[in-house]
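A protein chain is absent from this complex, but the other protein chains hold their places.
Moving on, here comes chain A:
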Amino acid sequence: MSPPDTSEPMIVFDGVEKRFGSNVVLKDLSFTVAPGEHVTLIGPSGSGKTTILRLLMTLEQCNEGTISVGGRYLSHEERGGKLGPPREKYLRDVRKHIGMVFQQFNLFPNMTVRGNLCEGPTRVLGLSKDEANARAEELLDLVGLKEKIDAHPTQLSGGQQQRVAIARALAMRPDVLLLDEVTSALDPELVAGVLKLLRDIGDTTDITILCVTHEMGFARDFSHRVMMFDGGRVLEDAPPEKLFTEPDHQRTKDFLQAVLAH
């Protein structure tokens, strides 16, 4: 895999702090992600990895600092040269370019697979029914579920649901894709299929991908960069070859040992 273009960052976290009540989850966090880069976030639970994805999806708002994606602020709205709190309409526009796949799939059970895939493209991107349908069929083909287009989510296995959820996120043609422990809720035998699909997507698209996972094998061959989090800070930020074989910190070693042992 060729190293991604590093000129203008796709994602910028600048001095971000996130608190839940008195619990500080992220402390003075700054990092950038280049367009097309695949970054995996690892670390013990409660270290703030998922919070980073949720901040990017605007499911949470940060308390300090700024976050921007594709050169536009997510955490603030620029009005008359000043930064203010973002309005819903503005946020909806910025996050059109961001997609997310959840641990629990979160497909809409009241719609068919087709309905799930066409919802965003028709309602948000303004595609016609036919265009959205063509896109849905193409994506279902990619995820290997073409024959399930008229099925309801409840009729699918967890692995199939997650592949539909991935297709649903891709149907929005996002610049940034957030993967939040997408295989954690799956039966072990279904994990490989989903990871293979994600590798294919990583190889064939230039989407910037941020990924929280406990699948270290996947993290190693999928990512350009791995960030090890601990206590709301980046402990280590390195290419997977380095981080998995000769990490700088004892804490990282311990964590990897604990994860790989199980």
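In this text, a residue touches a chain if its C-beta (ideal position, glycine included) is under 8 Å from a C-beta of that chain, and two chains touch if they have at least 3 such contacts; residues count from 1.
In this text, contacts and distances are computed from a predicted model.
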item: Undisplayed chain, where the name is taken from the UniProt record, one of "Ectoine/hydroxyectoine ABC transporter permease subunit EhuD", "Transcription regulator PadR N-terminal domain-containing protein", "Succinate dehydrogenase cytochrome b556 subunit" or "NADH-quinone oxidoreductase subunit I"; value: "Ectoine/hydroxyectoine ABC transporter permease subunit EhuD"
item: Selected from A:63, A:106 or A:133 as touching the chain missing from the view; value: A:106
item: Options A:18, A:148 or A:168, residue touching the unrepresented chain; value: A:168
item: Interface residues of chain A (partner: the chain not displayed); value: 57-59, 88, 92-93, 95-96, 98-100, 102, 104-111, 119-120, 123-124, 168-169, 172
